[in-house]
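Here the complex is missing a single protein chain, while all its other protein chains stay put.
By letter and in written order, the chains are A and B; residue numbering begins at 1 in each of them.
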Amino acid sequence: MSVEEKYNRGNYFEDLFIGREMIHATPRTITEGDQSFYIALTSSMYPLFCNAEFARSIGFKRELINDLLTFHIVFGNSVPDISLNAIANLGYGNMKFGVPVYPGDTITTTTIVIGQKESSSGDTGVTWVQTKGVNQHDQEVLSFIRWVLMNKKEPQNITSLDSVPEIIESVPSTEFYIPDALDLSQFDPIYTGGQWFWEDYEIGERVHHVEGVAIEEAESQMAARLYQNTARAHFNAHALTNSRFGKRVIYGGHVISIAKALSFNGFENVLKILAFNSGNHTNPSFAGDTIYAWTDVKDKFTLSRNDVGALRLNLIAVKNLDPLKEEIPIRINQTNGRSAYHENVVLDLDYTVLIPRKR
Amino acid sequence: MSVEEKYNRGNYFEDLFIGREMIHATPRTITEGDQSFYIALTSSMYPLFCNAEFARSIGFKRELINDLLTFHIVFGNSVPDISLNAIANLGYGNMKFGVPVYPGDTITTTTIVIGQKESSSGDTGVTWVQTKGVNQHDQEVLSFIRWVLMNKKEPQNITSLDSVPEIIESVPSTEFYIPDALDLSQFDPIYTGGQWFWEDYEIGERVHHVEGVAIEEAESQMAARLYQNTARAHFNAHALTNSRFGKRVIYGGHVISIAKALSFNGFENVLKILAFNSGNHTNPSFAGDTIYAWTDVKDKFTLSRNDVGALRLNLIAVKNLDPLKEEIPIRINQTNGRSAYHENVVLDLDYTVLIPRKR
Partner (left out) sequence: MSVEEKYNRGNYFEDLFIGREMIHATPRTITEGDQSFYIALTSSMYPLFCNAEFARSIGFKRELINDLLTFHIVFGNSVPDISLNAIANLGYGNMKFGVPVYPGDTITTTTIVIGQKESSSGDTGVTWVQTKGVNQHDQEVLSFIRWVLMNKKEPQNITSLDSVPEIIESVPSTEFYIPDALDLSQFDPIYTGGQWFWEDYEIGERVHHVEGVAIEEAESQMAARLYQNTARAHFNAHALTNSRFGKRVIYGGHVISIAKALSFNGFENVLKILAFNSGNHTNPSFAGDTIYAWTDVKDKFTLSRNDVGALRLNLIAVKNLDPLKEEIPIRINQTNGRSAYHENVVLDLDYTVLIPRKR
């Protein structure tokens, strides 16, 4: 049969040349059904995303779609073109959260390739991409850079590509999007249960999130599928039998969701995520792992309005170890003189949030 | 660092003094997404909660939120303040279901402590609380008493507390809330598939519910999370390795949901729950258990309207044993002369439902 092969096996390193732009297929309408499922996956309690009355009390039409649900859907939408074959998702940077997403909004995602570096062995390479999600009114809801380790299609053809983009170390406060609609004049902490405002957090402070949550295979699969993230490392038990880990890996974004939901304990008044400065899935998680988390306060900023401030936080998730009982270093020195993440640390997320100031 | 510890470890026996009132944080908007998830967790077929046309045919605007979904969300909302550290949820009583909850309604939950009794050993105690949920119009949707066994913060400080509230043995029919909107003039049993009306049930009758349903860990976790019930016994696989059972315990409310959904077989025409008279999670359930259920008809009442009646029912759930094939006593006499629940009985729920009368 001479017919052209119709199926997509995903892109390789060479397919993603610098400057290539992609409008990802299957833009998605995010519904209140998606939000319910997100709550069932995470137990997220931030009231802006599950309480219409609270949302109205601070200026919005109704509850918003959870920032991370938007992130997962934008990210998942880029997977078929970017990372279906990725060996590893190495990191995120310069991630900015834009206009609020409401149930019923439809998000379209585009990506441009901004960097590529072949590995010294020549058989793989790292690709940097900038991905952006916009709503049906073409307003930006999210943009970020990520970089992925990919296989080459033709390992023997040396490309010598070595173009690494500069990534801002942290998103500057001038780039934070603060919704115009936000009006904290009626903000009532009874909704959040939070005692702590922007002024109460000190740089260097550590806040433990106390609880531990196990992750099941069915949860990880349904999370990734809800986001239409089809990366095979999360689904193909049969093929993965012969992989490095021998089994499915939990979608790293699900660990972010779990850790962020745990962080409600101690950050109840946080309203929205403004930015991810940098994020790393430092070790894989597997079904059956229990995730704990803590937050270190890295920095604080005043903003152009004096009713809210920003906190730059370092959210650390660890597996199978209670950091309240057994304090561990985030990184350890190896015998080779280099430092590496502690083997139980599964997430190192440096991000910035919006939180009310005291009145 | 001198900063005050920001995280909440949950309350202990001493924190919940009699008369203490709490407005629980994170009131919740219940959506049709939540209802879909509830159906996926339970297969509940009662049409008032999954058929807009049926609901309209009997006087409502559209389908209502399942009574038990409302219960779980009100209950879950109280967990962070009441039972995060509970050793055991001992029982419920005097539970009254109020105005119908529609998709989109927002439920706020408050609790008042009404009793405390220190255990003889002094290291634990039982606390009785009255919890109430209201909608965004401040109409009561649910109220109940529950009592929990809690650890003391300072076991060596003997409180000698011994104040046990009186709990009504069954909710009197004068306190039943029957929605004004309910109009059974067009009630058509074709919607329910039910042949049996109030008149057809006899006191003392036993109705088996035939089917058995296994519970998976992912289902239990997602159920509890959907209700934002963060009690660690359902989630922290790591810490529970060293607990009494060595593993996670299924959220007891999920067993109520499963048993109630099974009870559709034989009680198809039941419209709503009016009250829980008393409820006990008599033994724990674990992932992999198969739940069966039967109902004993305890009592019947006429009401102020003659188109509906009330049935007082005893819903019994058992695990890993088919009660149609192997009849067991609910309680057995132990060698010490006391009686205890049969080890396979996991739920003993005495509750009252609303059901149409024959025309």
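Basically, a contact is a pair of C-beta atoms (placed from the backbone, for glycine too) under 8 Å apart; a residue touches a chain by one contact, two chains touch by 3 or more.
These numbers come from a predicted model, not from an experiment.
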Task: Full-complex contact with the absent chain, from A:R232, A:K298, A:H342 or A:R357 - done: A:R232
Task: Among A:P47, A:P80 or A:G115, residue touching the chain not depicted - done: A:P80
Task: Residue among A:H24, A:K117 or A:R146 that touches the chain left out of view - done: A:H24
Open item on the list: Contact with the hidden chain only, please: which chain B residues?
Closed with: 31-37, 39-43, 45, 47, 50-54, 63, 190-196, 200-202, 204-214, 216-219, 265-268, 288, 290, 292, 320-322
- [ ] Name, in rising order, the residues on chain A that touch the hidden chain in the full complex.
- [x] 1, 3, 6-9, 23-29, 31-34, 36-37, 80, 104, 106, 136, 216-218, 221-226, 228-230, 232, 235-239, 248
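Here is the rule we use: only the chains that are shown with their structure count from here on.
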Open item on the list: Rounded to a whole Å, what is the gap between the Cα centroids of chain A and chain B?
Closed with: 36
